[in-house]
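Some notes on the structure that comes next.
One chain of protein is taken out of this complex; the other chains stay put.
For chain A:
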Amino acid sequence: MKNRFLQGLLAKAELGPLILLIVEIAVFASLNSDFISILNISNTLAFTVELGLIALAMTLLMTSGEFDLSVGSVFGFSPVLMWTLANSGATSLVVAFFVAILIAALIGLINGWFVTRLKIPSFLVTLGMLLVVRGLALFMTNGFPQRTWSASGAWLPRILAGEFYIGDFRVYASIFWFLGSAIVLGYVLTRTKIGNWIQASGGNPNAARARGVNVNRTKAGLFVLCSVMSALAGTISSIRTSAANPDSGTGYELEVIAMVVIGGTALTGGRGTIVGTVLGVLILRIMRNGIVFVGVPGLAYNIFIGAIILGMMALHSGLERRHNAGA
């Protein structure tokens, strides 16, 4: 029985990332004690959870067998749209925020429509959307950052990205959005009927269709979720940093996908883990932060990220083979 428990634990996709995360933290902490200072943890967490919001949605989308390269563009575009509307005096900030979220949902819907109705691979559809949305952001602003004002008094910014202190520890409201989303989406993926449909859509879409699962609607819904979460992350980030650059979020799509696969979600669909993604998010962001702390040049960051991805992929494919062999 004990042996079986141990085997079950070893077969878990999350075990590898968990060990990596612990080792990573231990190494950085032993090389520089400031690494685990309250200030550093607080600073690291602030942006980590913003990217994490996108990674959580991407986990569900990738489990359904698709992925979205336009998330970084939506991350940059949504706050630009929100501030442009608010600054022009056309609407209040709150209305502008909801318009930005709505437009993001529409972008996701278009992605989903192209992928499921026109049967174009998500790589091509979302690559096109990446360019369209980024182009929109640049065109709207002539490439200049948008004016943002300190919105700390208003209720919406406070709910999205307000800061408060627990002792000396500064926390942003976004961490609760992240934790809440992780719990809800983890529940959806593992416990609900929708979660079963998401996994089946990615694992064997034809079998799922034959059982009456609406694969197209499931996937389209996840594209919408992914876009909306990217817009939420973008606006949160913009409010926190008081900045709205039309080119912000460039390259985030690949970092987010890396976080998701490092956590153990299959790029080919059918299998996904929210717990793994939370670990993957932490692994990559802590790596970026820790490298600077221990004096490795920041430009070397990608070498480590690439190595982690390759190592984790080797581990996951090994587990997969054992799993299929019935071990």
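In this text, contacts are C-beta pairs under 8 Å (C-beta built on N, C-alpha and C of every residue); 3 or more make two chains touch, one makes a residue touch a chain; residues count from 1.
Rule of thumb we're sticking to: contacts and distances are computed from a predicted model.
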| item | value |
| --- | --- |
| Among "Sugar ABC transporter ATP-binding protein", "Cytochrome c oxidase subunit 3", "Acyl-CoA dehydrogenase" or "aminomethyltransferase", the UniProt name of the subunit that does not appear here | "Sugar ABC transporter ATP-binding protein" |
| Contact partner of the left-out chain, one of A:P79, A:G270 or A:G290 | A:G270 |
| Option from A:L81, A:V213 or A:L315 whose C-beta touches the chain left out | A:V213 |
| Among A:R117, A:R147 or A:R191, the residue in touch with the chain that has been omitted | A:R191 |
| Contact footprint on chain A, counting only the chain that is left out | 187-188, 191-194, 196-197, 199-200, 202-204, 206-213, 266, 270-271, 323-326 |
